[in-house]
Each structure stands twice: as structure tokens, then as C-alpha cells.
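One structure below.
Complex shown without one protein chain; remaining protein chains in place.
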Amino acid sequence: MKDSNADGFGVQSRRTFFKSVGTAAVTAATASAQSVAAELEKANAEKIVGPGTVPVTLEVNGVPLRLQLEPRVTLLDALRNYSSLTGAKDGCDRAACGACTVLLDNVPVYSCQKLAIEAQGHAITTVEGLAKNGELSDLQKAFVEKDASMCGYCTPGFVMSLTALFKKNPHPTAAEIRHACAGNICRCGTQPHIMRAALQMVGATGAGPTTEVIHA
Amino acid sequence: MNAFQYTTALSTDSARQLAADNGAYLAGGNDLLGRLKEYLDSPKILVNIKSIAGLDRITAGSRVWTIGALVTVAQIETHPEIRAVFPGLHQAAAEVGSPQIRNVATVGGNLAQHSRCWYYRHRDTVCLKKGGDLCYARHSENRYHCLFTGNTCISPVVSNLSIALTALDAKVILLREGKETRMTVPELYQKAWDNPTAHNSLNPGDLIVKVEIPVGRTRSAFLQVSDKHAFDWALVSCAAAARVNGGKLSRARVALGCISPMPHQSAAANEFLEGKPLDEPTVAHAADLILQGAQPLAFNGYKVPLARTLIRRALLSLKG
Partner (left out) sequence: MPSWPAETKYISHSTLRVDAPAKVSGRARYSSDIQAEGWLYGMILRSKWPAARIAKINLENALQIPGIKAALAVKEGESIVRFYGEELAAVAGTTKQACLDALRAIEVEAKALPFVVKENDARAEDAPRVWPNSANAGEGKPKEQGSVDQAFSECAAVIEGFYTTPVQLHHPMETHGCTVSWTDEGVTAWASTQGISSVRDGLAGGLQLEQSKVRVITEYMGGGFGSKFGAGVEGLMAARLSRAAKAPVRLMLTRFDQALAVGNRPSSFQKIKLGAKADGTLHAFELDNYGTAGIGGGSSEGGGGDVAIPAPYIYKVPNTRVKHTSVAVNAGSARAFRAPSNPPASFGMESAMDDLAVKLGMDPVELRLKNDPSAVRRREYDLGAERFGWKQKYQKPGSSAGPVKIGVGCAGATWWGGGTKRTQGEAEIHPDGGIEVRLGVQDLGTGTRTVIAVVAAEILGLKPEQITVKIGDTHYPPGPGSGGSTTCPSISPTVFDVCTQALQQLQAQTGVPDARGDNWPAACKKLGTSPLVVHGQWQEGLSSGGAGGVQFAEAAVDTETGQVTVNRILCVQDCGLIVNQITLESQVNGGIIMGLGYALYEERVMDHLSGVVLNPNFETYKLPGMADIPQIDIVLLNMPERGVIGVGEPVTIPTAAAIGNAVANALGVRVSSLPITPAKVLAALGKVPPPTAKPA
């Protein structure tokens, strides 16, 4: 339904808004919130739990992880210390470095600043969940081919941020790639090669920084 | 973090009740969990408010847009109509933190966030804002601090959305003891201007539920400059909004962030801009008025020329 007014701005219905934005992330987020709400309603919503440990079930890489956790345990802590999924790294524990980046319903978040208990009901993807049947994803392969890892500690975080980007937009510009990586820090200096790996994904291999070898 | 209880509220009433005894609302969690990790706060219970229906909608209107408090900063950044109708709000959202932060940060949380002053945030300095005796920044490292303040604390407001929404003359609607209360954005921060221990005008239990943005100002902009090119708090930020007809401004508002505990405006400047041509002499004079009374400290004087530049660039960009 569309109205218009004197200023020429349309009134948009929710449906047309979703259409124009691209439904995936928004409907997923809304649907997740709705499904969390629905689940909780069923299960005696508004129940107070903690501060001692409570059962927390996390859906990680499609597999349920059944844990017993205090409410104050972060999602990062749950993954690294209560399961064997140590791919997400603890770089700062303060939502500033991105080494802990995981996907929550396909959207990158800092797992260090998310409580495990509130991550229930969402699809969590970690770096361990990207390879299919032991084969690295295209992005992971690009990282290998362009030498986009050095010590490797920041690598899972960058891989998750870029995986989310390419899921949403298979043909990002260089600026969009940089924007997607803004929340990830690397101290070894892999950023130029990460750009190369991401640009390889969109078939842009030509321009950019150069290395020349002169044989003395 | 100290241990806490946890619950998920399904309505604003139950949220308030559940949080009544030393509770905190959990939305995005960026600010809250950061504070808990440094033991700045130790709520007894965290009340997850993300399942409360109806707070996450963006509703366009012919006169007013309504944005729910649970709408994420990422949703604002990527909303194509917001980009067209309120470009300043889009730009402000796009510069908040990093993608990971924007994906969970909410409008309400961004507005309600506590001070980022490094003395306030440090676990071992009991500054004035935390109930101590001393504003350390005044006598020590104040490069990120206020040019204006109504009290001894010099910690500035840093919420990007607050600055853009101030320029757009938005209203913040919150529930106070269950009743709807409306504030302008400056009113939301007035208490921080007056009171060194306040971050904003919210009382415990208050819950921001939405913001309403009048459509009247057809042009808007937001700019910030930081040390780094991305994912860095603004040194100074500036939002401008106005109608521009035949090169002349009307209903102009200019607001500055990071230089005062509240979004900094000058009524004299806003009045001066009415009907003026959008040109260099106009914006220069407006900047003079806006920065009148600035009190640079030992290490933040650079914010004065920086603010001048941002005022000038933000206003001139309204030309389109």
C-alpha cells in the first residue's frame, strides 16, 4: 500500500520496505527474534535464571551444543572453553579487535560481547563451519593463495567478516570490502593480502600494489 | 563481570518490574557488557529486552518517521529510504563503531550509552563521575574532552545518533514508570550538563522505546573526524540539517558532538542561519556563534579549529 503526501514522500508498508532492502538479513533477524520470543513464551517466558549455571543450548554450525553455563559466560568463552571450537580467538575481550567474530544468523558479531545465553535460538557459524566435506570455502582458498595469513590469530575473524559480506553481496567493491573489514585488527600486517584475496573473489586481480624483484 | 541473574522480558511493563531491583536492560550489550567487564556496574539481573514486540520497527510517515529503540544501527545504515530522507542519520549510523558493533547496537543503546572518558572507563581511577572527588581529566590527559560544560566533569557525549537526531529535531520517547515521556535530544542529555555523575537524563528503570523524526528538514549531513579513518571514536562530530530553497537556509540546526556533555548547539547560530544564503560568510559566522565561549583545556584546543571545519563542511554539503 502506498500513500503520498504533499512533500512527495511515500508512506511505505512494512512489506515494501522489506522488498526494497533485501529481505535476507532483516527477515532473518526479525524472524529469529520472533522465534526466540515464541520459544520462550512456550517455555515459561520471563523466568529468572542464574546466577548459578543453567542449561544453555547453542546451535553452532548446525549442531546443537548443550552446555551448563552461568549467564555471565560470553559466547566466545562458551565456544573456546566449554567446547573444542577454538577457532574464534580471544584478542581483547572488549569488542575492539574482531578476532572473536562469528556469524549470528549470517551477520558478523563480536562473540566476546554477546552472552551465550542470549545467543540461543540463533544460528551461530564459526570458522570451523565453513569448510564443506573437508574442502575449504572459496574465500578460505583465496586466503591461502594470496598469503593472507601470517601468525593467523586474526585470520578466523577476518574470514568470518568477509564470509558474511560475500553471502550478502557476491560482488562488493574495494571500498565495501574495506568497510566490511573495519572491525578486524591485524598486527602482523596481512591487510594488503587480505584485500587481494577478497578482490580475487570478485575477479579483480589487476591493479593495486606491486612487487618487483630485481636480481642483482 | 560479577555474576548476575538473567531473564527475557516480553513486555515493557514486565521489563520494568524485572529490572526494578538493581537490574539493567540488555539490548545490544556493547556498552553494558563493557561496563560490567570493568566492574563499573554490577547489576543483580540483566533483563533481555530484545523480545519485546513492536520496538524494532522503522515506520515512515508523511510528517514524522518513527524508529523503534531496538532498531539496530546497521538497519539504519542500510535502509535506503532513510538514506534518501535523512542522509545525516544514515551517515551518523555508518560511522558508529564497526560492522560487528552496528549489527547489534540499537538506537536506544546508542543514545543511552555511558561516558567513554578513559578515566571513567578505567577500573582503577575513581573519578568524579564515579563518585570520587576529582575530575582527573581536567588536570591531566584531556585531549578527548569537552570544550563546554555546565559542571566539573568534562566527559563529552559521543553518541553519533544523538548528534544527527539533534540536528533533525527528533524527539525521544521513553517509558518512565510505565508512562510515556517525550524529550528532545538535548533534554535527554541535560542532566549530564548539570550533574557530574550523570551520563544522561534517564532515571533507573527508564526505557527508551522510540524516536520520532519530523520530515521537515529536507537536507541533512553528518561528519566526523577521528585519528584513524574508520572504527575510531570521533574527535569532533557535526550534524547539520535544514531546508534549502533557492540557496537559502530555513529551519537550520547545527549540532556538535564530543565537545560537551550534551549535543552542542547554539540557539543564536540557529536563529542567525534562518533565511541566510548558504555560503562561506554565513557558515563562518555560524561557526563563530557556535564556538563562542569554548574553553579549551591543556590538550583539546585542537577541537576548536576542527569543529569550525566540520561546521563549515557539514553546512556547505547541504547545498546538494
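Letters A and B mark the chains in the order given here, with residues in each chain numbered from 1 onward.
FYI, a contact is a pair of C-beta atoms (placed from the backbone, for glycine too) under 8 Å apart; a residue touches a chain by one contact, two chains touch by 3 or more.
Small disclaimer: the values here were computed from a predicted structure and weren't measured.
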Contact with the hidden chain (one of B:119, B:189, B:222 or B:272): B:119
For chain A, residues in touch with the removed chain: 70, 72-73, 77, 80-81, 84-94, 96-97, 99, 126-128, 130-131, 136, 140, 143-145, 147-156, 159, 178-179, 181-182, 184-195, 208-216
Absent chain, residues of chain B that touch it: 1-3, 39, 116, 118-119, 122, 124-125, 134-136, 138-141, 143, 152, 225-233, 235, 295-302, 304-306, 309-310, 313
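The rule we apply is simple: only the chains that are shown with their structure count from here on.
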CA centroid of chain A to CA centroid of chain B, Å: 26
Residues on chain A engaged by chain B in the complex (per definition of touch): 3-7, 9-12, 14, 17, 20-21, 26, 29-30, 33, 36-37, 40-41, 45-52, 54, 70-72, 74, 93-95, 98, 101, 104, 107-110, 113-115, 117-118, 161, 178-180, 182-184
Chain B - residues contacting chain A, complex: 1-10, 14, 18, 26, 29-30, 33-34, 36-37, 45-46, 48, 50-51, 53, 56-58, 60-63, 72, 74-75, 78-81, 85, 97-101, 103-104, 215, 218, 230-231
